[in-house]
Structures are given as C-alpha cells and as structure tokens.
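Removed from the display is one protein chain of the complex; every other protein chain stays in position.
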Amino acid sequence: MLRIGVVGCGAIGREHIDRITNKLSGGKVVAVSDVFVEGAHKVGDPIGATVYNNSADLVNDPDVDAIICTTPGFAHKETVMQAIEIGKPVFCEKPLTTTAEDSMDIVEAEIAGGKHLIQVGFMRRYDKGYRQVKEMLESGEFGAPLYLKCTHWNPEVGTNYDTPMAVYDTAIHEIDVLHWLVGDEYESAQIMMPRQTKHTHPDLKDPQLMFLKCRSGLIAMVEVFVNCRFGYDINCQIVCEEGVIDLPSPAVPTYRKSGGLTTPIGHDWKKRFIEAYDTEIQEWINSTRKGEMNGPSAWDGFVANLTADALVASQQTGEVVPIDIGVVPEFYKK
Amino acid sequence: MLRIGVVGCGAIGREHIDRITNKLSGGKVVAVSDVFVEGAHKVGDPIGATVYNNSADLVNDPDVDAIICTTPGFAHKETVMQAIEIGKPVFCEKPLTTTAEDSMDIVEAEIAGGKHLIQVGFMRRYDKGYRQVKEMLESGEFGAPLYLKCTHWNPEVGTNYDTPMAVYDTAIHEIDVLHWLVGDEYESAQIMMPRQTKHTHPDLKDPQLMFLKCRSGLIAMVEVFVNCRFGYDINCQIVCEEGVIDLPSPAVPTYRKSGGLTTPIGHDWKKRFIEAYDTEIQEWINSTRKGEMNGPSAWDGFVANLTADALVASQQTGEVVPIDIGVVPEFYKK
Amino acid sequence: MLRIGVVGCGAIGREHIDRITNKLSGGKVVAVSDVFVEGAHKVGDPIGATVYNNSADLVNDPDVDAIICTTPGFAHKETVMQAIEIGKPVFCEKPLTTTAEDSMDIVEAEIAGGKHLIQVGFMRRYDKGYRQVKEMLESGEFGAPLYLKCTHWNPEVGTNYDTPMAVYDTAIHEIDVLHWLVGDEYESAQIMMPRQTKHTHPDLKDPQLMFLKCRSGLIAMVEVFVNCRFGYDINCQIVCEEGVIDLPSPAVPTYRKSGGLTTPIGHDWKKRFIEAYDTEIQEWINSTRKGEMNGPSAWDGFVANLTADALVASQQTGEVVPIDIGVVPEFYKK
Partner (left out) sequence: MLRIGVVGCGAIGREHIDRITNKLSGGKVVAVSDVFVEGAHKVGDPIGATVYNNSADLVNDPDVDAIICTTPGFAHKETVMQAIEIGKPVFCEKPLTTTAEDSMDIVEAEIAGGKHLIQVGFMRRYDKGYRQVKEMLESGEFGAPLYLKCTHWNPEVGTNYDTPMAVYDTAIHEIDVLHWLVGDEYESAQIMMPRQTKHTHPDLKDPQLMFLKCRSGLIAMVEVFVNCRFGYDINCQIVCEEGVIDLPSPAVPTYRKSGGLTTPIGHDWKKRFIEAYDTEIQEWINSTRKGEMNGPSAWDGFVANLTADALVASQQTGEVVPIDIGVVPEFYKK
C-alpha cells in the first residue's frame, strides 16, 4: 500500500483523494495539507489522514511515501524541490512551475539527485484513445506522420479567461500530448488569428489557430476555440504517409429524434477525461510502488513551459517564434 | 426522340411530365389524358401536347410511341391491356393492378403477345444505394445473404391510412426491391405486432414487423413504422456469410450545434428517392428507344400483389401465410 | 476492506482475483478454493490467501466476509445455498444454476432467510453504454419502447458449441439485460432459423433469430450469429414512440487506408466488456460493504433460466413458447 500525502485540498485535490480512497487500488491517503486548514480537515478527518497547514511538514512526515501536489502553479516549486531533496516521489499537477526557468531548476535538481521522482499531471497521455492512436502510429503501418490537426473546442469561458490562457490553460494539453504522440520535439511556434467570434470579449482572442513545427518537419495545428457554444469537443487527426488516423470521441448512445440522427457532445472537460485521470493516478501508484517513474517527467514540464511561452509570444505578432529546448538530457531519454 | 403519352395528370403524372420535359434526355411528352380534362389541358397545353379526356384515345394516337400510366391503381388494367393489344410499351405506376388475378391477366396477355412491353414503377431498383448493395452482393465477396432487416420509418400518416395500407402502400416497395436485391423468391409471409405507438389511431396497427421467407431460407424483416415522428428513414442491412452490408443514407451535411453532432433526416419520401425517379424514367426512355425492357416486369407486379395479400392475411392472425408464385415463366427469366 | 473468498480458480476466477488485487478499491482476496488444489495454490499463495480444496470450508472461514463463486454452473447451487444458510453475500457467476428449479430453490431460500445476499454475474448491466441507454429511456423523452433489435455477432465458435448454447451461453446476456433495460417481463419466446451459414457445423444452427415478447407488447429481437467471421459486434437499437436509441460501440480510432475509412471491430468478447466487469465487481464490493445488494438478483437468475428454456424449446419447433414467471415476489421488487 502506497502511503500518499496530498498537498492542496481544492477541487482537484479532493477528486484525487476520492479516487484513491474509493476507486483505485494500492494507495491510501495518509496525510493532507492546505493553507486553509479547515478545508484540509474537512477532507482529511473522515479518512483518518493527518492534517497539516503547510506543505513542508507533510513532505517531511515519515509516514508519507509519496506526494501529490495540487496547489496553484506558483506554489509547486517549493514542494517539489523539498521532495527531491529528501528523495520522495511527487505527482505534481500541471504546470510543473509557472516559468521555464523554475522548471529547469527542478530538472537540474532531479538530475543532480540521480533519481526519477517527478511526474507532471498531463493526463491526456493516459486517455485510451490517444494511447490507441500512439500504438497505431508505432506499428509502422501508417508510415511517418506528416502533419496533424487538433480541435480544442470548449463551449464557453468567463471574462477572466484571457488571450494567453488559451495557451497556458487550454492548448497546454495538446502541447504535451502531441510531441509525445509522434515522438518528436518542437522547434517553432506560430499563431494565426482568424475571424473572431462575437461571443468573445475584449481581452480574449477567440478562436486561435496554433502551429507547432517539429524537428522532423511535422506540423501540428491546434485549433483553440473556447466559446464554440456547442460542446467540449476534442479531435485529433494525424495524416501519415500511408493513411490517416482519427482520435475517437467518447462512446455515447446516438439517437434519432426531430429530423436528425444525433451523437451527443458533452460540455464538461472533466467528464471527457475522467477515465484518463483514474488511469493516470492508478499507474502512478503502481509504478511508484515498484520504484519506477514512467509518466510525463519534469523535463516534459519544462518543454511545455518553453513551448507555451513561444506560442504566447506569437499571439502578439503572428510571427514564427523558435523553440530551443536544446539537447534532451540523457537522464530523460527513454 | 421517344414520343410519350401520359395517362393521368395528377401529382405523379405532372412530375413525370416535368422531368421528361426539363431534366431528362431523349423523350418528349406529345399527349396527355385525364378524365378531368381541364387538369389535362393545364399541363398539356403549355408543352404543346395533344389533350384527351380518356386513356383509350391516347393509347390509340399514332403519334404516341409509348405510354406512362399514372392513374389510380384500379384504372391501370384497362390502359395496359389495350396497349398490349396494339403493341405499345407502357410504364405503369405501382401497383400494376389492385389484385393478383388482374395482374395475372396482364402477365398472360403479355406472354401471349410475345413481346416485353410492361414496366412497373418500382423506383427503388433505380436508387443508387440499392444498386451498389446489389453489386456488392453479386461480387461474391460477402458470400450468401442469410437474413436482412429493413426499416421503413415514416414521420406520420393521416387517419385515412389503415392497417392494410402498411403493406399495400408502404411495404410494397420493400416487397419488390428485396427479392430483386437477393435474387430470390418469397415462399411465406408473417407479421408480428409489437407494442403500439400512442400516435396511431384505431384503424391502424403501428408499428408492424413483417417477415418474408425466401426459397433459400433467407428471412427478410421489414419494420414498418409510419408514425415514428422523427423522419422518413429507410435502412436496409444484409447479413451475409462473410460480412454485413448496409444501404447508405442520403449524403447530407452534418453539423455540430447545441451539444450534439447531427446528421439531418428528411421528412419527405419523394425527396429521398427523387434521383431514383429520374434514373427510372431515363432508363425506361433509353431502353424503350432500343426496343428493350429491363425494369420491373408485369410478373414482378403480380408477385408484389400476391406477396402483399399474404402479408395482409397475416395481419389478422399473426400466422405464417404461404406465398405460392408457382414457376417463374420462361418469358420473364433474366 | 471487504475480505473476499473466491471459489473456483479457473480463468474467470483468476481474472476477478487480479482485478480485486491490482485495480479495484476496498476488497482483498483472503481465501481461494478449487478442487484442483494446485491451481488454487498457484493463485492464492502469491497474495497470501488461505487455500482450500473445497468450497464448503472457504464459505465457513470466519475471515471471509463475502464470496465470489466462479465454478462451473452445476456446482453453484451448493455454494450459494450454504452461504445463504450462514448469511454471507455471494457474487455468483452466471448461470445462477443450470435449471429453473434449482434457481427457484435459491430464490425461496433467500426469501426465507429474509436478507438479500445473492448477486448473479450479468455484467452487461454494468456496461456504460447500456446504462446510458437506460437513463435515456427513463428520462421519458423517447416515450414508450415499442420493439428493439440486438445483434450478438461473434467471429467463430468451436465444434463443441451446439444449438442450445446459442441460447444458454450467448443470448443469455441479452435475456438478462433487455428486460432490465426496458423494465418489463417476458411472456413468450420464439426462434426463427433463417438461411444457415456454410461456416457452421451439423450440431449448430447459425444464425438464429430470437424473439422475446414482453407483457407491454414490446418485442425484443436478438440476432445470434456466432460464426459471422468479421468480429465480436454487439448492437442494440430501441425503437420508441418518440425516437430511436442506439447502444454505442466502443470508442476506437478510425483510420483511412486502402480505399476505405474503417472503424475497427474487436474479436474478443472479454475485451468488449472488460470495463463492465471492473465496474460490476467494484460496485458489488462497495454495496456489500454497505450491506446492500443492487445488482442482478437470484430472481433474475431464475428468470434467465426460465426464458432460456423457452427459447431452446422453440429452437426445435419454431413455435411461440410461453414464459410464465408468475408474480414477481415482493422481496425482489425494486
């Protein structure tokens, strides 16, 4: 049984606690922490977990084997660095940190420590559909992938959602999953702004067409349209030398009614990837118990930072912005 | 140019006149007749056609090479028999006649005349989708067809539509097209009545599940549901030894809107098969000009009568009713 | 933690042990039994379970809170009756017993005991797709279900698979799930044999068209075709007063290749319902820990026996065979 401490008892923290406690196998939440200690008690007490009002004490708790960090992004670095120092594994929700520099500090610390400890919460890699697509690509039957197109369509956002968030909060999932999917590295980013929807607001460009060029020449296009009205709809089509592969949409009953045959599209991104979250945490528990680390790494967290920054830079100018991730460290090669 | 006389200037007659005049090649409507002679003038005068108030004069008109008969079913026999007598080809709308006996009279007269003259207006055989399915079946790649299932879903009917009409007016199309599709002959009929929709009325059983067993053992199931509300939706799935084939639905744009991805379903049976009507008449013109007759024959008209009668008999009892078409005459073998 | 004893260490037993140990939450396999005691040791020893060479000792083990019974069908009754006697919950794989009489004995014993203890392993009720369909039906938006059509298409079977097995082993899943889906009871059964595939053998009629009529008049048609060659393909379409609902197929990537756009169809029934098995056992663990029993009951096991017998009787004659389940006992009403 993996004894887990959860740092941060907000919505995501509570969901992870619930799935570990009631759905998954091999893990037990033994400690929780939150700066709002009442919130921490509310979730920790019913399951008999030790409650802390700060992350440092939880990380140091000798009864905690591994940590899940779900605090806001700016607070991740401190927890993660401390865990590396004392050699405890951390599952850290995305983003790893809020800047490429901070993520690089973590990368360097982890390499210095010589042990793979950090996994970043990019759950798309655990979605069954993406995994099936990756398997098909790796079978070789489709030849080399040449370009691909993704939609990240979301029904609507609030007025606090602004232009950079289309990258940092939304496209960030595609940023991570796409280079993993095709086994490639980005080398430049560009954004085109097409005609804008009347449903957006002054601080948000919507939709945006994002382009990520890889070292192989492959171009990944990501359509971010967060006020599309009709639903939360994730699509990904990969055009290869010998054929084209499409990511499946969730299986739902279709129906005939009122002059149409309809496949429902959900509105809730959390439901869309709920099974990926379960798989992600279950696999993290399983591999951590075996002393392995197979998920998105600190390096992947750094690459996501760097790529997102390049896209945001292009939001201003429309120009191609280079992404220089340098040489992938030996330590992170798979 | 085939000089055509149209008997009957109701809706269907006018549509055939319009397509011959404005859409198709090689035919010209030179005469029209209707017992309501004003109606005949209304359509005949603008195109310079001779107008008759009775079918007999039109059939005899030496300027008429071939006849299209679109009068009500009970009036078909007289026109058709006269045409056979003087050796003129007739395209006769379905049903050939209203009884198997009358249709047999026509069959015998045509055989006696020794010349293929009569085509019955079963337009489904001209639908591109059915033709593609037939071609796939005949390729041999799918092995023998074992059973098949059709839906004949119609949005709603008036209160004048009663239980036997579910066979005589609706399933009649499947009756003709299915045995042609699989190259087989019916030998028995049965109808099951499932739970009835609240949208039906006392004189109409709706839906009805119809079963036609063929000599090969193949069972064709036809679901007739004429108050299905959602649209006019024709489906046909053929289960074979080596695979399953589905009739295509019409190609229409799909759209995402309001939480769903929708393929529209039309409401109008005439629009569903509009291209089949065009093809049917064009091919009739072409073959008639060459002195050939390739379409559904008088024999097919007779078989449809006999089969429909057996189904209607089973509507009362739910029992299996034999269909005895006897030996297919040499004259009609293809 | 629910302490579980698993009776029977064959393939299904081992799978349940694996999922409880490595995938699900809240259960622990503490004892296993098998008449082949070496097999029991092989699976029990690595997880530290007590190993028995007979089911009776396992059921009596005071460390066992609940039992999973995965022995062959003929052996179920003894284990289940003993468990009822001493008041322990049992998850019993299908069939509950091999005869309606034996199942009725269990029903009566359970009622006499006054406590809901027995759940039968009809996993389709736990399939996400069926649950979504049931929810849509119960929403009332589609009106009453009138008839429904299912395919149970399986790529191929061995020569030991004979005609009755098409009911007892194959259609048995539809028998259970369909009346649950529409909230109705069967009152008669019938089987039609269409043209037979050349891929069958003398002891097996294949395909078979099965009809189950419900008290409401609803007719459920189940197409069983176990040598269909192309894949394991489960479909279910429910025709209602206000629309039609289709069970979804699993979400898999589609691809364009060699002149076609293809959605893969799996060959393995176990993979098709793997998630349903997980959900089934997880929910059984959860409800058992709460002292509840929500799944398919001993009564459902009895109804399945009775219905299957009626279908098998009709395999011989093609006639309609009545199914008389009598009055549903108060004890089992939900």
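Letters A, B and C mark the chains as written, and numbering starts fresh at 1 in each.
Just so we're on the same page, a contact is a pair of C-beta atoms (placed from the backbone, for glycine too) under 8 Å apart; a residue touches a chain by one contact, two chains touch by 3 or more.
Note that this is a predicted model, so its numbers are computed, not measured.
Contact with the omitted chain, checked across A:Asn22, A:Thr159 or A:Gln196, is made by A:Gln196. Checked against the full complex, the one of C:Gly48, C:Pro62, C:Gly114 or C:Gly259 touching the unshown chain is C:Gly259. The omitted chain makes contact with chain A at the following residues, 143-147, 149, 153, 192-199, 207, 209, 211, 213-214, 216-219, 221, 223, 225, 228-230, 239, 241-244.
Although one chain is not drawn, its touching partners on chain B can still be listed: residues 21-26, 128-129, 132-133, 136, 141-142, 242-258, 282, 286.
Within the complete assembly, residues 228-231, 233, 256-267 of chain C touch the chain that is not shown.
The rule is simple: only the chains that are shown with their structure count from here on.
When each chain is reduced to the mean of its CA atoms, the one lying nearest the mean of all protein CA atoms is C.
Averaging Cα atoms per chain gives one point for each, and the point farthest from that of chain C is the centre of B. The distance from the centre of chain A to the centre of chain B, with each centre set as the mean of the Cα atoms, comes to 58 Å.
A straight line joining the Cα centres of chain A and chain C is 38 Å long.
Separating the centre of chain B from that of chain C, both taken as means of CA atoms, is a distance of 45 Å. Annotation for chain A: residues touching 2 or more other chains are 256-258.
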